[in-house]
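For this view, one protein chain was removed and the others were kept in their places.
Order of writing sets the chain letters: A and B. Residues in each chain are counted from 1.
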Amino acid sequence: MGIEEKLPAGFLLTTVEQLAGYFRKSSVWPATFGLACCAIEMMAVGTPDYDIARFGMERFSATPRQADLMIVAGRVSQKMAPVVRQVYDQMPEPKWVISMGVCASSGGMFNNYAIVQGVDHIIPVDVYLPGCPPRPEMLLNAIITLHEQIQNTPLGVNRVAAAHAAEAAALAATPTHDMKGLLA
Amino acid sequence: MTNPYVPLLFLAALGAGFAVLSVVAGAFVGPKRYNRAKADAYECGIEPTPQALGGGKVPVKYYLTAMLFIIFDIESVFLYPFAVAFSKLGLFALVEMVLFILTVFVAYAYVWRRGGLEWD
Partner (left out) sequence: MSNKGENDNLPAAPGTHPEPVVIGTRQGMFGVSDGGDTSGYGGLVAPVLFPAAALRPYGGYFDEVADALERALVGGSALYAQAIERVVIDRGEMTVFVAREHLVGVARALRDDPSLRFEMCTGVSGVHYPHEAGRELHAVYHLRSITNGGRQIRLEVTCPDDDCHIPSIVAVYPANDWHERETWDMFGIEFDGHPALTRILMPDDWPGHPQRKDYPLGGIPVEYKGATIPPPDQRRSYN
């Protein structure tokens, strides 16, 4: 079982990847994980004005068992952190995470004892979306970026190769404290 | 010539086959990444309340009631033909049936005293 991870390489694999990617991105069901103010913008995305239903994503699922995408919308407190992890673990594969807003991405303006400084301390994040709160159009942009990622996800041997390549790139990259920003 | 219901049978087979195919194909193709939380009950993200084995779904008192019913129902199954044919049977049958009822009555008294007839 788990044939998806054992697919051999070749032209057919590329087609299968594209096909599976297309099917997967067309029916993403988000999990309701609105924690704070960003949840309002997430709700706004569900309204007809910004319309997440055009992606088939209007069905926010309260249970993680039927959810594909976890949009962490809002600040994660120390008390909420194990709950975030448990809900993420209870989602079946394949699953993705968008950390919506600055609080979920990095702790935001709350640099204190009570707030986890970025939900990526707890769960792996696919798309970081800054904003306080991000406008609904920005959330839609993040979702479209995620759709492109899903469309181009490698499967089988390609996935193993991509993981190795990502690890090598991360090891060879300049660390943040060596980077010179616009001031240098 | 051909039975007009054959297409219906074919459609039923197609539907059932599609359902089975979906489930089986999903089990085959999908990734298998197990973690302990996936097998836990969902309780809004907190650790689930400990449950009895098998989920503690059916209280055992239902089993007890069913068992008692079976026993005394079989007793009454024996009583019915006896009652119908009583006029043709003699004293011997009466004595024998009274002994039978007394035997089952012992079991009844035992269950009563042991509290098996209490619901809660």
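Here, a residue touches a chain if its C-beta (ideal position, glycine included) is under 8 Å from a C-beta of that chain, and two chains touch if they have at least 3 such contacts.
Because the structure is predicted, anything quoted here is derived from the model rather than measured.
Counting contacts over the entire complex, the absent chain touches A.
The residue touching the chain not shown here, chosen from A:14, A:63, A:78 or A:152, is A:78. Remark: the residues of subunit A touching the chain excluded from display are 78-79, 106, 111-114, 117, 176-177, 179-181, 183-184.
Going forward, only the chains that are shown with their structure count from here on.
Contact residues on subunit B toward subunit A in their complex (touch as defined above): 27-33, 35-38, 40, 42, 44-47. Residue ranges of subunit A in contact with subunit B, taken from their complex: 1-5, 63-65, 82-87, 89-90, 92-94.
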